[in-house]
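Can you keep this structure in mind? I'll have questions shortly.
Just one protein chain is left out here, and the rest sit where they should.
Chains: A and B, in written order; residue numbering restarts at 1 for each.
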Amino acid sequence: MKPQRKRRLTTVFLILISSAFGSFLIIKALDTNLDFFFTPSELYSQNIPDNKRIKVGGMVLEGSVKRDKTNIIFEITDYKNSITVNFNGIVPDLFQEGSGVVVLGYMNKDVILAEEVLAKHDENYMPPNLEIEK
Amino acid sequence: MSKFAFNSISEAFTMQSLNGQNHGLYVWSVLAIVFFTLLITFLVYKYKLKKISKKIK
Partner (left out) sequence: MIKKFIHQFASPKTYLFQVTRAYPYIFVISILIYIISIFWGLFLTPEDFVQGNSYRIIYLHVPASFISQALYGGMAIASAIFLIWKVKLSAYLVKSIAPIGAMTTFIALISGSIWGIPTWGTWWAWDARIVSTLILFIMYLGLISLHDSFANYEKADKFLAVLVLVGSVNIPIIKMSVEWWSTLHQSASITISDKPTIDPSMLYPLFGSMIGFTGIVVCLVILSSKLHIFVREKNKSWIKDYV
């Protein structure tokens, strides 16, 4: 390789490495501020003030869903800890016991008053009859 | 290939799922958006190429 090209090759690598390093720092700094969701266990370990809007994700604990008109009370679990959620509104179609859920709301005396309930599904796709066979 | 998932054209249009929800609106609107976006992109490039070819001549 000609020395001139070698120099340009080094420049290209320098650009790549420095931009990768720069964005790594940015992501590191944002990591604590961006609202990715907490699991119930993380919630208990990090004292969260009552007036802070938080996102909590996990599974809907089986047998915990209680409906009362438009009000719905259920528990989110990560199979170690769980937390009660109180939500007034319409839940998504995919919301069911034992499936993934992400809620957005405020903590209030160990209960989450949810403003939004979103269903989270996993990366598995299969026909319904195969699932019954399993 | 497996058999048809829907028994009639109207069933394929509404796409009712096992939980009773109709998903046809979502699937068909995405299909329409993809189709028209591709079509418009092709037409725009064909038109631009025609215009510049004329200019070069």
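Just so it is clear, contacts are C-beta pairs under 8 Å (C-beta built on N, C-alpha and C of every residue); 3 or more make two chains touch, one makes a residue touch a chain.
All values reported here derive from a predicted model rather than from experimental measurement.
Note on the chain not shown: across the whole complex it touches A, B. For chain A, the list of residues touching the undisplayed chain reads 5, 8-9, 11-12, 15-16, 19-20, 23, 27, 34-37, 39, 57, 91-95, 99, 102, 116-131. Residue positions on chain B in contact with the hidden chain: 1-6, 12, 15-19, 21, 23-24, 26-27, 29-31, 33-34, 37-38, 41-42, 45-46, 48-49, 52-53, 55-57, in rising order.
To be clear about the criterion, only the chains that are shown with their structure count from here on.
Centre to centre, using the average C-alpha position, chain A and chain B are separated by 32 Å. Per the touch definition, chain B reaches chain A in the complex via residues 18-19, 21. Chain contact summary for the complex, chain A toward chain B: residues 93, 128.
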